[in-house]
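In this view, the complex is presented without one of its protein chains, the others remaining in place.
Then we have chain A:
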Amino acid sequence: MIRQLLARLPRRVGGFPIVPEKSVAGRTLLLLVTIMAFLSAVTLGGVVLVQKSAIAWSADVGRELTIQIRPVEGEVMESNLRTAVSLAESTPGVASARALSIEESQNLLRPWLGQGLDLSAIDIPRLIVVQLSDPLDADIPSLQRNLGAIKGASLDTHAAWRQQLNTMAGTVVLSGVLILGLIGVATVLAIIFATRGAMATNREIVDVLHFIGASNRFIAGAFQGRFLSIGLQGGLLGALLSILFFLIIGTAAGSVLPSEATAQVGVLFGQFLLGWEGMIVILALVPVMAVLTAVTSRVTVRRYLSEAS
């Protein structure tokens, strides 16, 4: 299919291919570019997934505040809860505020304290979940000041957690970019070796072209056309394989993992869905790989020809 597509591209002026379209060196280079494109696309897709999830987490957490009211002797918890809810609701930028029931608060503690423990005898802190309609316009300092009037009340904006989350996501993205850079360097080196191999294989063609008066520029151009085609094919194959990889992983995560684990993975990675933007980023690798292959090959061919002449 790829060959048919490439055949539809406008051919080099003059018609017939000066460099053979099928050769062992060409097939090796095609396989190499495909593998490198696949690795780059999987890395890039992973970075996109993490970044998308980090942005979604950060946005979700940023739209929520938590007011905690600790039990204080002489204070009536229910009354303080109502006051805090009403203070929150009257704050600009707040969409809603809801106090968690005692059962909900106890459920939150169960993962740490274990099942079967009677928590009714313990005075546990109570929480109010505040949803913001617009995190940027919410007057959080004012709410913080007003809550000072309620003994034992404190406001958690999750800023520290968001900071850690952003740092972690940034580290993953940076590592991904670093890996991409290393894959890029490895690709360039491999293309150089493959190109020199291809030139040695096609030495007879180079000699004949020299004898009939072809310039180094013409010869490099003839080889570059071939390598551009290989880069396009390899890039496209690698990108399609990586998209298939993400689809399989997404499906496998849903069917192989137990439902609780699937839910947690879903929370972390959004069901492994790359989305359109992820696919566009991966497909953007195709021209990048083609250009990288063509430019590296051209420079290598020019050097080879300079050395040969």
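The definition used in the following text is that a contact is a pair of C-beta atoms (placed from the backbone, for glycine too) under 8 Å apart; a residue touches a chain by one contact, two chains touch by 3 or more; residues count from 1.
What we mean here is this: contacts and distances are computed from a predicted model.
Chemist: Absent chain per UniProt: "Cell division ATP-binding protein FtsE", "Oxidoreductase", "Aldehyde dehydrogenase family protein" or "RNA polymerase sigma-70 factor (ECF subfamily)"?
Modeler: Hidden chain identified via UniProt as "Cell division ATP-binding protein FtsE".
Chemist: For a quick check of understanding: of A:155, A:209 or A:289, which residue touches the chain that isn't displayed?
Modeler: The one listed residue touching the chain not shown is A:209.
Chemist: Give the residue, chosen from A:16, A:112 or A:276, that touches the chain omitted from the document.
Modeler: Checking the options A:16, A:112 or A:276, the one contacting the hidden chain is A:16.
Chemist: Provide the residue numbers of chain A that touch the chain removed from this figure.
Modeler: Contact residues on chain A toward the absent chain are 13-18, 20-21, 204-205, 207-215, 218.
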